[in-house]
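Let me begin by handing over the structure; questions about it come next.
Only one protein chain is missing from this complex, and each of the others stays in its spot.
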Amino acid sequence: MGTAPAQLFPEYLVDTFGIDSVLGDVVASLIGAALVANIILAFSGVAGPWAKRKITAAFTDRIAVDRIGPYGLLIIPAAAVQLLAKELIVPEGVDRPTWDIAPILLPASAMLGFSVIPMGHIGPLNLHLADPEVGLALVFAFASIASVSLVMAGYASSNKYSLLGGLRAVAQNLAYEIPLIVTAMSVVIFAGTLQISGVVGAQTETLVTIAGISIPAWFAFVNPFAFVLFLTANMAEIGRNPFDIPEAPTEIVGGYQTEYSSAYFVLFYLGEFVHIFLGGAILSVVFLGGASGPGPESISFIWFVVKVWGFFLFTQWARAAIPRVRIDQLIEIGWKGMLVLSFANLVLTAVIVGVIA
Amino acid sequence: MSLERPDSVDDAAVERTPDELEALLGDLVVDRDDHLNAPGFVIRPDTVQETLSILKEQAGYDHLSVVSAQEYENRYESIYHLKKFDDPTQEVSIVVPADKDNPVSESAEPVFRTADWHEREAYDLIGVEYDDHPDLRRILLPETWQGHPLSMDYDKDRPQIATLPEHANPLQEHHKDAESDTMFLNIGPHHPATHGVLHLKTVLDGEQVVDVEPDIGYLHRSEEQMAQSGTYRHQIMPYPDRWDYISAGLLNEWAYARAAEDLADIEVPEYAQVIRTMGAEMCRIAAHMLALATFALDINGDFTATFMYAINDRERVQNLLEDLTGQRLMFNYFRLGGVVWDLPEPRDEFFSKTRDFLDHLPESVEEYHNLITSNEIFQMRTIDTGILPPEVAKNYGATGPVARGSGVDYDLRRDDPYGYYDELDWDVITEDGCDNFSRLLVRMREVEESAKIIEQCVDLLEDWPEDERNIQANVPRTLRPDDDTEIYRAVEAAKGELGIYIRADGTDKPARFKIRSPCFSNLQTLPEMANGEYIPDVVAALGSLDIVLGEVDR
Partner (left out) sequence: MIGLMKSMATTMKHALDGTTFTVEYPEDAPEVSPRFRGVHKFSQERCIWCRQCENVCPNDTIQIVQDDQRNGEQYNLHIGQCIYCRLCEEVCPVDAILLTQNFEFTADTKDDFVFNKEQLKNVPWYKGIDPLESRNPDRGAWIGEGDGEVDYQ
């Protein structure tokens, strides 16, 4: 497999500062985690109050935020202050502390997922916190904690719309988690490992060379069918159009987040964006060669940003163009369509890999 | 009370003469009380069902337009305005007097399903009680309201203070029913998909709707009373704009103009009729664009681009209307006997702007087809959901795109011509799908027909000789139609048959002004469409009905 796995970020810190002890490991890991978390939070901060509005506006012939700061960018701190300054309304009859834990769980679970995502290099730094052997399984496990959070919020809010939203979230996640993971399994068969650096490493080889441009063996090119399947399931997993039915504002008002305000709402809102970025990160790891791209490895963080934001853009594009499916139709697509197709894909891949190898 | 007008307006088209109808009804007819638009038969209050079923089954009067009730010095009266879906010029009015002290009259609900809400409204506002009515409750006013606002002895100074027991939440005790597996859900009055302040009392079994009951009246302003306290000549005209306020203003104004002009025998100059026709169709485009926009919003979810694109197109046509009328929503452009202004100067500029809009329109419509109607997910969501069979639609008195989406070929512009429509070349659009998708398609195709009409009007107006541009008939400053003349006239508004019933009492203000709102009747069909479907389908069906609460509640 390609190049040897680069040194992980905490190990780099330990080596550089010579703090090779248990305490040193902990400190280095915490520093690494703080850095990665802040990068992701910065992404979400830009995406939520600003980029999403600008992108939606571009699709709908509008201008959107442009009042404060260059290109309206200062709306980000303004929106943060505004949202946090609002009163936190705790409705009567909510089930605490479940009601309080749910909004923390959503961004936390998505954030945890980034612990095993290789985010590319900035100069000598390899932004990759941990690389366990079951990394891929781990990241899916983290990502699916989110649906627990949605159920908790829906159940604890003591609101029928919230309850419907929570129930929809479970049904949707059950229907899409399996095709998602089964499709990812086909990639694992190619790569022969669950370790994320291994999966990424397997995609660095050159697939074909056309007119001097070598096309890497990204699994998106190797198996575009699986890529489309994964993309669709991923959209459902993170609950974006056309699968935003746990929220569905025009049907069930806001679903699980109906009763949340102020800081708790911000946490949900933030959590959704972190989740979108995690979805983008998983997609890039599994199908788009991780953080790799043209140019030296030391700038590969840029490619990671491009891929993740590209996925974000795609979700917003779908949001502008594609109608929402109905809950029963979604379940039908999930169980009768995607599940069958993903298993077919898995079997086919296994056979092909078995025959070739 | 007897007003014999042998030269009744529509006699020519009537298959059965009034006398034949009287013979058909036989002993049921107590007296005659003809209206300007139709022969009127007075019947006893306990023979309503019998009379109406004879007329419905034997004479083909299958459309109960409206029930208008009123109070006289010596009696109450309910009038059932009947029409035929095949030929709405054949009309008949059934006048049912009720006792002053004990105003009870038999309900027409078993014969015409639509009478349910109309009679509830009559009960609510006037105070007539209907025997045999399945659910005689207040409909527009709160349950705790004291008195009937349009009755003669109504004390408007009486404070409407509800004591605590009456104010108690009527749903409280039903909150938890250990026996049932269903869930009660209030959709609205503040909900993103109710298009205003509408309250749907919904009973859910999981995600499926077992029962839905619209609860209306949150936007009730007693527009009828406002009209009754305004003068015919000037003061009523600004208000129709505020019934269906979603830019359908000119269509609404036409409803009042048509009724009042026929009542006062005013002839509108042809030039003004062409301008009216053009303006009205612009309004129809604007209204249908908004219907399309919000329907896309309901199906796609917020932030859909379709919404914004349709609003763009609506803005364009509103700019034209602003140039023409001086206002973007509340036009107040029609006057009795014509319109207030000629086309804006320079005329050429207005014509070229209008033509630019019309040229741009096919491209836009194509875009909407790309965006929504050809979209597989959109089709999945809308086709075969919210089914409204034609017979049910007729029974509920549904009109407009809702009826035409169920294959009911009924359009007053063609069937009961007014304005300049009968001189122009255009088609009535019907779709046979009876579902949400058909209703959307009807609206989209009607936009194209409206564009055809506007284009022909522009051609006509461009070539109109300069010295014949008469925008208004000579109408006296004060209008006093003859005492005890009654008329019901309807036009095809954006949402369907918008009718006005006026009774004159010899003063310059109407004694009774009744609005037949198409949305009111259309909304009544919602349970038929939504029961048994999923929550998203209720939202879609509601969107496809395209109601405006200002017109439902008036």
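Letters A and B name the chains as they come in the text, with residue numbers starting at 1 for each one.
Operating definition for what follows: contacts are C-beta pairs under 8 Å (C-beta built on N, C-alpha and C of every residue); 3 or more make two chains touch, one makes a residue touch a chain.
In this text the structure is predicted, and so the values were computed from the model without any measurement.
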Hidden partner chain, touching residue among B:Tyr72, B:Tyr154, B:Phe184 or B:Trp341: B:Trp341
Touching the absent chain when the full complex is considered, from B:Thr47, B:Thr194, B:Gln273 or B:Thr325: B:Thr325
Residue among B:Glu315, B:Glu391, B:Asp422 or B:Asp483 touching the omitted chain: B:Glu315
Interface with the unshown chain - residue positions in chain B: 230, 234-239, 242, 305, 308-309, 312, 315, 319, 322-327, 330, 332, 340-342, 344-345, 367, 370-372, 374-379, 471-472
Touch list for chain A against the chain that is not drawn: 57-63, 66, 317-318, 320-322
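Quick note on the criterion: only the chains that are shown with their structure count from here on.
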Whole-Å gap between the CA centroids of chain A and chain B: 50
In the complex with chain A, residue positions of chain B that touch it: 183, 185, 191-193, 207, 296-305, 307-309, 312, 371-372, 375, 377-378, 380-381, 534-537, 539
Complex contacts: residues of chain A adjacent to chain B: 56, 59-62, 160-161, 164, 168, 241-242, 244, 248-253, 319-329
